[in-house]
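Note that this complex is displayed minus one protein chain, with the remaining chains in position.
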Amino acid sequence: MHDHDHDHGHDHHERPASDSELRARALEALLVERGLVSTDAIDAVVAYYENDVGPQNGARVVARAWVDAEYRTRLLSDGSSAIAELGYGGVEGEHMVVVENTPDVHNVIVCTLCSCYPWPVLGLPPTWYKSEAYRARVVAEPRRVLSEFGLELDPDVELRVWDSSAEVRYLVLPERPAGSDHLGEEQLAALVSRDAMIGVARAGDAAGAPA
Amino acid sequence: MHDHDHDHGHDHHERPASDSELRARALEALLVERGLVSTDAIDAVVAYYENDVGPQNGARVVARAWVDAEYRTRLLSDGSSAIAELGYGGVEGEHMVVVENTPDVHNVIVCTLCSCYPWPVLGLPPTWYKSEAYRARVVAEPRRVLSEFGLELDPDVELRVWDSSAEVRYLVLPERPAGSDHLGEEQLAALVSRDAMIGVARAGDAAGAPA
Amino acid sequence: MDGAHDMGGMDGFGPVVADGAVFHGDWERRLFALTRVARTAEITAGHSRAVIESMPPVEYLEASYYERWMWGLEERLVRAGTVTHADVDAAVARGADGRAATGMDAELAGRALAAQQAGGPLPTAAEPAFRPGQRVRVRRMRPEGHTRCPRYIRGATGVIERVHGDDLLADAAARGERDPVEAVYAVRFRSDDLFGPRDEPPYRVLVDLWESYLEEPD
Partner (left out) sequence: MDGAHDMGGMDGFGPVVADGAVFHGDWERRLFALTRVARTAEITAGHSRAVIESMPPVEYLEASYYERWMWGLEERLVRAGTVTHADVDAAVARGADGRAATGMDAELAGRALAAQQAGGPLPTAAEPAFRPGQRVRVRRMRPEGHTRCPRYIRGATGVIERVHGDDLLADAAARGERDPVEAVYAVRFRSDDLFGPRDEPPYRVLVDLWESYLEEPD
């Protein structure tokens, strides 16, 4: 990954933010003034996605699966129900499939057509996940993309790229880091990054895209 | 065809012409000042494509084929040589293939990847030929596109869309208009429009895109 | 429609830029929430993904993710007759700012919040035409409207990995129709069967596809 754009050519995301911001604020004002939406409703939704939803939820699911073999079995056979056991569910996570990384198999998630993402367990998607480059490239040169994230896979590992093109959402169950036997569930959850649950990093790695 | 753009959304060709014009003029000045190119060379090339090359050339080829059956046979079997007989040839027309419209077969030309076009016989391409819409649509919904040009084909006519994706250039030999038996070669040539030799119009039709 | 949004396998977008931010600026956060609330308030018309895909290609590519959402929200408000583009232009011109506006509706707030937590998994597929392990081919097509069958797999042969369940075909949903409801599968493709031999070791791509997109290979 690079944190700069091409030399020759403008950065196409540097469209004046102020115009969009002004229009977004005006749109909100217009709908509130007309009584069609309310600020408390907007505030409630903002707070929900700010506080109740995020990768901390997915991390708890992963940690539970690491410590509870029966839960892990349920999680892999019926993701939606097992995730609901921990109280997570809702929009963009109605039908969940959990795919397991092992020493032989590595999974990574994308949505090439828009940017579908499992909101209840991971929150809203990071910018890189929504980028043209990620959407275009990870199905066509996934090892190169993973390598740019600092993740090098052995050539023998079966790499599986999941394109979320329907109403199913995916969560990667990363491998439990070596040497984590002494850790409790909460400590284990702290090792599970958002990027590990998308599949562009390993659990316990410092690597991955900056949050 | 429409001569206006979408309502909601900017016209993406209305990028300030002045910026491009200023840069083009500056680039020319820079190269002339440094003695790398010369204004007489630029003028000579401008004059060549302005005066010596254009659809009038293709029209003479077509008219000759209409009045001379042996020429027509040579034209269809070896386009480059037959066209050279009339003195036409050169860049973007080195290898010419002529395809014949009949009551049963209609041909139309495109270049989906850039805008390849038979310069020696048709001159430089019109804007619509270079447009995204034409390049995208004529291979996928050709009858609808032809209909927008005012050309309705019988459903039984075999429509053949030629995508000029290599170094071969195509010229359509249109059908000779009915009732043109009394006309001489020069008068016939006057009936042959550029659009008829691309295949989006018939010879003798007033229809087709405005020049 | 086969538009600029269909990016799988495309080239020219450069490297993945390391930006892990979920929002850039507070206005994106509020625009996201506004869009969710507008859905609950039922003041929009049209299918959100289909509308965003109808953006002119340059605008789509130029826009950031939430700029696309904003474009789509405004368009769907206009289609519903809730506002006009001129209304929004006028609101911008007079400097209307949602931060200064206040309107309370506890009932709407409750419903909007509940809507975020609603929904459940797809029902088990009633009559799936294909079974796990079966070879299938993706139909070649050029859909006029919205579809969830990406271009990079058209005509390719793969294997049914799993049957997810039954769901309303996305193409029909975008047209406002209620059927067909049909099986959705994860289909597994070998990378060679999509993109030919590459300089990377072979891998698998798994794509979720409605039954209508699939056919039996020759």
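When the chains are written out, they are named A, B and C in that same order, and each has its own residue count from 1.
Keep this in mind: contacts are C-beta pairs under 8 Å (C-beta built on N, C-alpha and C of every residue); 3 or more make two chains touch, one makes a residue touch a chain.
Remember, it's a predicted structure, so these values are computed and weren't measured experimentally.
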Options B:58, B:126, B:174 or B:199, residue touching the unrepresented chain: B:126
Contacts of subunit B with the absent chain, listed as residue ranges: 1-6, 12-13, 15, 17, 20-33, 35-46, 48-50, 53, 80-81, 89-91, 94-97, 112-115, 123-128, 130-137, 139-145, 148-149, 155-156, 158-168, 194-195, 209-211
Footprint left on subunit C by the chain that the document does not show: 1-4, 9-14, 53-58, 60-62, 139-142, 144, 151, 154-156, 192-196, 198
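Criterion: only the chains that are shown with their structure count from here on.
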From subunit B, the most remote chain by mean C-alpha position: A
Centre-of-Cα separation between subunit C and subunit A, whole angstrom: 16
Between subunit B and subunit C, centroid-to-centroid distance (C-alpha), Å: 40
Sequence positions of subunit A contacting 2 or more other chains: none
Multi-chain contact sites of subunit C, meaning residues that touch two or more partners: none
